[in-house]
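One structure, pasted below without further comment.
All protein chains but one are shown at their positions in the complex.
On to chain A.
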Amino acid sequence: MQSSSHAAGGAALPVPRLAGHFASLEVQNHAARLGMWLFLATEILLFAGLFICYGVYRFLFPEAWAAASRSLDLTLGTINTVVLITSSLTAALAVHYAKEGKNKMVAVQLGLTLVMAVGFLVIKYFEYHHKFEIGTLPGRFYSYEGIQLPGVPLYFTVYFCATALHGIHVVIGMIVLAFSMVRALKKADFGPNNFTMVELGSMYWHLVDLVWIFLFPMLYLV
């Protein structure tokens, strides 16, 4: 959703370039921000469907939900939550430095964000791996002897669908932030007039974080 900011050759040109169809730079940035907010609204509605599935099945199978939730690794989940919230802080700091034109710090903060994102995915991988080993898997793949209650396989259906969808969003967010980081390193042209790209990427990252903040208590702390 970054609107036309391909600076055409040379650092002499003012950045970002004003696209011909906008009245002014403020309008252009306002449009970009509004578009991003609308996009975030669609993302929330995308997850809303899964939250409704979660709510209905938790209502139908409360014991299964509690028992299945106990089988998750609360320590790893908590660590992941801390990691992701911290990464949101560094993403926000990147926007702060972009406004001040400190491009090196932008790259450092975004780099830290990416490192934490990778850490999140690695921890998630270990959690998934453990589940594949003991057989707490969705639907017909469920084979764990430890909990035998109606509705438990359904819990893991919701668990895997929600965390996998969230994981895909983490990866997309990482790609978006990586683009900003490369730009901060190579062109180093972020400044008081040109920080929309970092800002929008960071907004997306906050959404990814926010979804996890809802998923964590719903899945781990039942």
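Here is the rule we go by: contacts are C-beta pairs under 8 Å (C-beta built on N, C-alpha and C of every residue); 3 or more make two chains touch, one makes a residue touch a chain; residues count from 1.
Criterion: contacts and distances are computed from a predicted model.
K.L.:
Tell me the UniProt protein name of the chain this structure doesn't show, selecting from "ABC transporter ATP-binding protein", "Phenolic acid decarboxylase subunit D", "Cytochrome c oxidase subunit 1" or "2-oxoisovalerate dehydrogenase subunit alpha".
P.N.:
"Cytochrome c oxidase subunit 1"
K.L.:
Would you mind spotting which of A:61, A:120, A:190 or A:204 touches the chain that isn't drawn?
P.N.:
A:61
K.L.:
Given that one chain is not shown, which residue among A:117, A:154, A:174 or A:203 touches it?
P.N.:
A:154
K.L.:
Considering the entire assembly, which residues of chain A contact the chain that has been omitted?
P.N.:
That gives, for chain A, the contact residues 1, 3-4, 19-23, 27, 30-31, 34-35, 38-39, 41-43, 45-50, 52-53, 56-57, 60-61, 138-141, 150-151, 153-154, 157-158, 160-161, 165.
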